[in-house]
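Here it is, the structure, as C-alpha cells.
All protein chains of the complex are present and in place, except for one that has been dropped.
Note that the chains are named A and B in the order they appear, and that numbering of residues resets to 1 at the start of each chain.
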Amino acid sequence: MVKKLQEDMLKLGVCYYPEHWPEELWEEDFKRMKELGFTYVRVGEFAWTIFEPEEGTFSFDLFDRAVAKAHEYGLKVFMGTPTATPPAWLTHKYPEVLNVSQDGISYQHGARRHYNYNSETYKRLSSIIVTEMAKHYKDNPAIAGWQIDNELNCEIDAFYSEADHTAFREWAKKKYKTLDKLNQTWGTVFWNQTYTSWDQVYLTRKTVPNSPNPHHMLDEKRFISDSAISFAKLQADILRLHAPNQWVTTNGMFKHLDNHKMTNELLDFYAYDSYPNFGRVIEDDSEKPLRDRKWSWNLSIVRSISPNFAIFEQQSGPGGWVTRLEQPSPKPGQLRLWTYQSIAHGADIVMYFRWRTATKGTEIYWHGINDYHNLPNRRVNEVEQVSKEIHQIGEKVAGSSYKAEVALVTSYDNEWDGEFDKWVGPYAAKSNDLWIKAFQYNHVPADAVYLRNETTIDELKKYKALVYPHAAIVTKQQADLFREYVNQGGKIIFGCRSGYKDETGQTYMKAFPGYLADLVGVTVEEFTRVAPYEEIPRINFKGENELEANDFNEVLHPQYDVDVISTYTNTHFEGKPALVKRTHGAGTSYYFGGVFNLKLASLLIDELQLNNYKDQFDLPEKIELAIRSKVGNDYVFLLNYADTTQKIVVKRKMRDAITGNIISNKVTMQPFDVLVLEED
Amino acid sequence: MVKKLQEDMLKLGVCYYPEHWPEELWEEDFKRMKELGFTYVRVGEFAWTIFEPEEGTFSFDLFDRAVAKAHEYGLKVFMGTPTATPPAWLTHKYPEVLNVSQDGISYQHGARRHYNYNSETYKRLSSIIVTEMAKHYKDNPAIAGWQIDNELNCEIDAFYSEADHTAFREWAKKKYKTLDKLNQTWGTVFWNQTYTSWDQVYLTRKTVPNSPNPHHMLDEKRFISDSAISFAKLQADILRLHAPNQWVTTNGMFKHLDNHKMTNELLDFYAYDSYPNFGRVIEDDSEKPLRDRKWSWNLSIVRSISPNFAIFEQQSGPGGWVTRLEQPSPKPGQLRLWTYQSIAHGADIVMYFRWRTATKGTEIYWHGINDYHNLPNRRVNEVEQVSKEIHQIGEKVAGSSYKAEVALVTSYDNEWDGEFDKWVGPYAAKSNDLWIKAFQYNHVPADAVYLRNETTIDELKKYKALVYPHAAIVTKQQADLFREYVNQGGKIIFGCRSGYKDETGQTYMKAFPGYLADLVGVTVEEFTRVAPYEEIPRINFKGENELEANDFNEVLHPQYDVDVISTYTNTHFEGKPALVKRTHGAGTSYYFGGVFNLKLASLLIDELQLNNYKDQFDLPEKIELAIRSKVGNDYVFLLNYADTTQKIVVKRKMRDAITGNIISNKVTMQPFDVLVLEED
Partner (left out) sequence: MVKKLQEDMLKLGVCYYPEHWPEELWEEDFKRMKELGFTYVRVGEFAWTIFEPEEGTFSFDLFDRAVAKAHEYGLKVFMGTPTATPPAWLTHKYPEVLNVSQDGISYQHGARRHYNYNSETYKRLSSIIVTEMAKHYKDNPAIAGWQIDNELNCEIDAFYSEADHTAFREWAKKKYKTLDKLNQTWGTVFWNQTYTSWDQVYLTRKTVPNSPNPHHMLDEKRFISDSAISFAKLQADILRLHAPNQWVTTNGMFKHLDNHKMTNELLDFYAYDSYPNFGRVIEDDSEKPLRDRKWSWNLSIVRSISPNFAIFEQQSGPGGWVTRLEQPSPKPGQLRLWTYQSIAHGADIVMYFRWRTATKGTEIYWHGINDYHNLPNRRVNEVEQVSKEIHQIGEKVAGSSYKAEVALVTSYDNEWDGEFDKWVGPYAAKSNDLWIKAFQYNHVPADAVYLRNETTIDELKKYKALVYPHAAIVTKQQADLFREYVNQGGKIIFGCRSGYKDETGQTYMKAFPGYLADLVGVTVEEFTRVAPYEEIPRINFKGENELEANDFNEVLHPQYDVDVISTYTNTHFEGKPALVKRTHGAGTSYYFGGVFNLKLASLLIDELQLNNYKDQFDLPEKIELAIRSKVGNDYVFLLNYADTTQKIVVKRKMRDAITGNIISNKVTMQPFDVLVLEED
C-alpha cells in the first residue's frame, strides 16, 4: 500500500493560503511560482470552515478555483486535511472535543491544537471532513497528495480531557489486562498508589508537589504517541480508501510521538518543517553552540524515519509570532544555505514556508519569501538562485543516500523517561548535544538510530561504530543485540547511568550497568552527581589530557579484562578508573562513567578511527561536510555556516556540480556559501 | 456641564480615614491639618460597609460627624464613592459581580477590585449607593467634590467574568454590525478562527500556548477601557444629577483606560496619584535611569489629559504592602522635591497620602506623613515647610501652564497593541524611555501627545517638533495630519517599525512605512531584529559619532530627495542608509530605521534646535528644568534629584519666588533642593 518518495529530480515548492488573499492576486502569484521553477504548492491545512462553513454543509469552490489556477501554471498540490484547527462552530457546539490542562482547564478557540485526539465526536467530525475532501479531490490531476493535519503535537503535546482519561484507561486495560500487572509496572506499592479498580485509573493529575508516578508518566507519553498515531490513522485509512493514487504524509517533528512507527504504519514518506533560524536566538550556553547548524541533526533524525524525505516548510525569512518567538532576518545566503542543509541530509522536495507574509493573525511576523506586499525582495531572488542551481544538480542528487559510518543511538523510551528524570535526562541531552558537535566539528557524517523492538543486527552493522551516551533503559534484548553487534566487529560507546532501568522505568536489582555489565566489563562501585559548590573531579585520557568530569561521576570496578583509558586525578576518586575499553569478539566496547564533553568526544572519535575525510579535504570547523551517494557516485556538500569567508583545501581535482568548474587545492568559500562537489 | 479645575492658589491637603481611627483622635488630627495650612481632605473611598452595613440600609452618621469636624477646622472634603471595594455581604450574596481570571477562576473578597465593571447587579448596587451618597451630601457645604471609585484599573486591568464576555459580545455587535466585518477585522481566516454565529464570540480565553488572536486582543483592551469609562459614567451621571455644584473627578493613572476620553466626557479635571519613590526600587537596567525623576513624564501625560490637575495622593513616606513593594524612606528633602515636581508639571492641588500610617491591613507599610503614633516627625515638618512656601508662590503659579515646544507622541492603539506585540512594543517602550531621558538631561521641557481621532492640526502646531518613535499603527488620516503639520513648518521624527499597521493591528500590503512613505521619502528595503549572539550593527551620524544600532535595523531606500544623515558602518548593511532627513513644505521629517539611544536622541535634539535654555542657565544633568507660565510671567522650577549638592549658573538676575532673594550667577543647590525663579 505504501509508496516511498521517489523523485527523479530535486523539487521546490511553497506553502500558499489562497483563502487569505484577494482572488485577483492568485494568478500573478502562481505565475511567479512557475517562473521560480517551483513544482509543488501546499494548501488547505487551516481551512476547515472554508470547506465546511456549517456542520454538514460542504463547499469546495474556493479551493477548486485555486487548485485549478495552480494547475494552469503546472503546479502540483499537496492538500492539507484541516483538523489542526477546528471551526468555531465545532468547539462551541461540542466542547467535549477541547483539550484540557492537567489542572482541568479547557483550552479554547483562538489558536491551534485546542482539540484532543480521543474525542469520539472529534474523530467522527474529522472523518467526515476528510472523507468529503478525499472524495472530492481523489481524481483531481493537480493533487499530488495529502498532508494529514498539521504538525501533530506541535504547540502542545499533553492532553487531559475526559476523553483522554477514558481512552487511557482502555489503553491501560488492553496493555496490562489485569490491575495487578498495572500495579507492578507502575510500582504502585510505593506511596500506597495501588489501584483496586479500573475506574481509579487516570492520566496523571495534579499532585503535591507536581511529581506524579514516573512509570505512569512514561506510559502517558506512550499513550499520547499512540493517540496521535491513531488519529492520523483514521485519516490515512480514509485517504487510502478514496484516493489510493495520491501520496499520504504528514509534517513534523514534535515531542511525544513515535514518528518512526507512524511513518512505517501509515505514510508514504515523512515530511519535516525546518526552521534553523531558531538556532540564532535560542539561548544555548553549551560549549561552542551549533546554532542553525544544529538543525542538521534534526534532519538526521528525519532521515532515520524516512531516508528520502520532503521539507514541507523550509524557513523563508525572519520568523516569530506577534506574542513570542523573535528571530532576526536571515542574512544574504542563509536561506540558500539552509535549503542545501535540507538537501544534503536527504530532502528531495523542499517547500518554502511561505509565499507571502500573513497580514493578519498571530503569524504576521513569520515572513514568507515575499513581504506583505508584492514588491521584489532579496529573499525571492535567493530562492530563484537555488532553483536554477537545482536544475544543474537535481537529477544527480535525487534519490541518493546520505553516507555515515557512525550513528548516535537513542530510543523513544529513554527520551520520554528522560523528560522528567532529572538524574539522567539532562545528562542525555547534554551528551547528545556534545557528540553531535564533535561529529560536526570533526567532519564525521553521522546518522541517528532510534532503537526499537524491531531493530535488527543488520541495521546496526551498517555502522562501524555506535554511541549511546546514557542508555538508562536497556532491556535484555537490547543488551543482547549490542553484544552481538560488538562480537561481529562493531565498536560501541556508553556513558554513565547506562543499563540500570527496565522498560517500565524501574531500576534493576543488579549492579550498574545491568545487562550491559559483561559487554563493557565493569560494574559501578561508587557514583555521585557532582556537588555544585565543591571541587569538580577531573580525569586523564591515556595518562594525558586532563579533562573535567562534570555533572556525574562513576567509579568503575573492572569485572573482566579491560583497558583503563582514564582515571580520576583528584578528589577522593583519585586513581580510580573512569573510562575503560574492552575487546569483545571482533569488536570493542567503551564505558565512560561520566557525562561527555567536546574534548573527550573528539579524543574518542580519533580512538574509533572514524572517517573524517582528512585525506580528501582540509576543512575549518565552521564547514559542515555531508555526502549523498547514488550508484557509486558521491556528492559532497560543503556548507559554510559562518558569516565570514572560510579557506578550505580540496586535495584532489573535483568538479563543482553546480557550476561545472574544476575545483582543486585552496578554495575560499564566501559567507554562508555552499559547494556541491563530484568526482571530475 | 463640566467645570475645569480653577484654583486661585496652590492648595494642599491629605487623605484621611476617619473610620480607621478612634473618634477621639479626629479633632486633634483636623486641628493639626489646619495648622499645616491644608485646604482639602479626601475621605470615604473604601467605606461602603460603613455607608451600607447591609443591603438597602444606609448610615451616614460616622462620616457626617467626621465631615462636620473637618469643616469646623475650615477643611473642604473630597468624598470617594466606595465602589472599589464591595462589601463582604455583596460579593457573598452576588458572586456574579466578581472578576474572573482568563482561566476562569474568580477573584474573591480580601483585597481590591475583585468586581467586574459589566455586572448588571454591580452596576445596580453601585448606582444605589452613589445615589444615596449624592443625595445625602449634595448640599453639604463641606463637600468640595467627588472622587469616583478609586484608581480604576489599578491592581488588575483585565476582566473575564461571564458579564464581561456577554458585554463584549454586545460591544462587538455594536461596533461591527456583521460577523463578516468582525471576521475581517480580526483576520479570523488565519488559523481557521472564523466566527459563524455571535454566540461563538468571547473575550480572549485560554489558548495553546497563551497566544490569542492579536486583533482580538487589541479590541479587548478597547473594550476594557470602554467598560471602565461606562462604569465611571454611571456614577458621574448620578453625581451631576444630584450634586451639580460639586466637582466630579477620579484618580489614576492605570493601564487599559483611555483617560483622555474619560476626562473629556465625564470629569471636571483629572487627578493623579504620584508615587515617585517607586523609582528608587524598580529594577531599571537602561542607560542612566531616571529613577524618581521618571515620574515627571507621568505628570506630563496627566497634563495632556488635564492641563491643570490635582494630585489626590502624593507620596508621604516609605511605601509598600505587607506582602510586596518595598520602598525605602524618602530622604530629607525628597517629599518636598516630589511635591514641587507635581506642581512644576501642572498640579494646582496636592493631597498627601496619607495623614497617618495604617495600623492594620495590607498597607501598614504605606506610611503617611505621620507614623503609627502621633509623635512629631521629620516628614510632617517637611510638609509644613512646603505649605509655608506655597503661601509665597501659590497665587502666582496657580492656573499657569507648562511651557514645551516639543512633544513625544503616542496613541492608546499603539500602546495597547504594543503590549503583546514583541516586534514593536518593547522598542516603543525603550525609545520612549530614551527620549524622555534625552529631554530631561538636555533640559528641554516636553509634552506628551496622545493621538486621537479628534486631534487637530492646531493641537500639533503648538509644537516646534514632534517625536513619534515607533508609530506602528498609522492610519491614512494620521499620516495626512503629520504631512500637513510638516508642510506648515513642523519637524517630526519617526523610528523603525513605523506605519506598517492599520487600526486593526493588521499590516498594510504596502512597503514600510506605509502611508508615511512619501512624508519621510523612503521605503524599507531590508530589515532585521538584531541577532542576540551576532555582531551588532553600527551607524555614523553625519559621518561622525559612531553609534550602536541595537535591537532592530532597517535599510532605507530613498524614494524621493532625502539627506542621508546616517549610514551603517559594519555588517552586510555597511554603507546603506539608516537615518534620513527630508524637507517637506516648510518643515522637515526624519526617519531612523532603528531604535533610539541616548546619544542619538541628544544629537537629534541639537539637530532640531530645541530650546534647552542654555542661554539662561548652566544646569548639570541631575537638575530638572520646568517652566510654568501665566499672563506672560514665567516661573522656572529647578529641581535637584541628586543627594549631592549641584552647582548651577543663572545667567541673569532672577528672583527666588519663595524667599524673595535675588539670584544670579553661581548658585549651589542642596541635595533634593528646589528653586522657583521668576523675573526680577
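Note that in this section a residue touches a chain if its C-beta (ideal position, glycine included) is under 8 Å from a C-beta of that chain, and two chains touch if they have at least 3 such contacts.
Just so it is clear, the structure is predicted and the values come from calculations on it, not from any experiment.
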From B:252, B:320 or B:577, residue that would touch the chain that is not displayed: B:320
Across A:204, A:250 or A:370, the one contacting the chain not displayed is A:204
Of the residues A:141, A:532 or A:632, which one touches the chain left out of the display? A:532
Sole residue of B:54, B:120, B:180 or B:535 that reaches the chain not shown, by the stated touch rule: B:54
What residue numbers in subunit B mark contact with the hidden partner chain? 17, 19-20, 46-50, 53-54, 82, 85-89, 92, 99, 101, 105-114, 155-156, 280-281, 289, 291, 318, 320-329, 331-332, 357-365, 371-375, 378, 643
For subunit A, which residues touch the unseen chain? 103-104, 186-187, 189-197, 199-200, 202, 204-216, 420-423, 500, 504, 506-511, 526-535, 572
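Basically, only the chains that are shown with their structure count from here on.
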Go ahead and note the Å separation of the Cα centroids belonging to subunit A and subunit B. 49
